[in-house]
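A single protein chain has been removed from this complex, and every other one stays in its place.
Then we have subunit A:
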Amino acid sequence: MTQSFDQPTVQVQAPLLQLNGITKILKGQGEPRTILSGVDFTVHPGQSVAILGRSGSGKSTLLSLIGLFDRADEGQYFLHGNDITKLPERRAAALRSAEFGFVFQRFFLLKHLTAAQNVAMALVNGQGWSARRKRKQQVMEALEQVGIAHLAKSKPTRLSGGEQQRVAIARALVRQPRIILADEPTGALDTETGNLVVEVLLNTTRQGCGLVLVTHDHDHARKMGRVMELRDGRFN
């Protein structure tokens, strides 16, 4: 495990999330395969963490477990000090909505919706309901935060890769999450646009948001407060 020392004094605060001894075994056809083996991981408020590693090292699987997309076979998961290891799916969905914002490599924007509607998707998810005007205000604030409010009515097919990713980041930010989970968000972008996207993501940590960035790009990783490398399902 590597740790940079130019971090603000965030360690004194209680961790946003804490994983203890997490193991994930892939079961299916053939022999079971251990993807993660006894991983410990912690993120504090305002902290940014980069996870590096080769393909198949377990980076995305770890992100899936943190984001409650999947469940670990062993270990414990604490969010704000609460044990959520065996959380039922319904409550996991509510937590995904309230606590996490997700950014993916392939943007995952719906082509038939405008940028604003794509961002609003995170608000129309069955976890509470706000009036149309309030939703619109939240969406515009999120788009402004990533600098593309002027593209609110554009459909994804008319946006560049960087603009699309910024829409995806706005979608992740619109519910004001406590933790942003980004899975290779710059993988499909050129260097310049990638840098811009990383800057936008880092901005969120200045407002107290935790950021977990899975990346292959060492330059981007170095911009994070902490860099960790996964190898064969374990942190080095």
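As a working rule, contacts are C-beta pairs under 8 Å (C-beta built on N, C-alpha and C of every residue); 3 or more make two chains touch, one makes a residue touch a chain; residues count from 1.
FYI, contacts and distances are computed from a predicted model.
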Complex minus one chain; that chain's UniProt name from "Sarcosine oxidase subunit alpha", "ABC3 transporter permease C-terminal domain-containing protein", "Aspartyl/glutamyl-tRNA(Asn/Gln) amidotransferase subunit C" or "2-oxoisovalerate dehydrogenase subunit beta" is "ABC3 transporter permease C-terminal domain-containing protein"
Missing-chain contact, candidates A:18, A:57, A:105 or A:204, resolves to A:105
For the chain that's not shown, point to the residue among A:97, A:154 or A:203 touching it. A:97
At which residues does subunit A meet the chain that is not included here? 60-61, 64, 67, 69-70, 89-90, 93-94, 96-98, 102, 104-106, 108, 110, 112-113, 117, 121-122, 124-129, 171, 175, 183-184, 187, 214
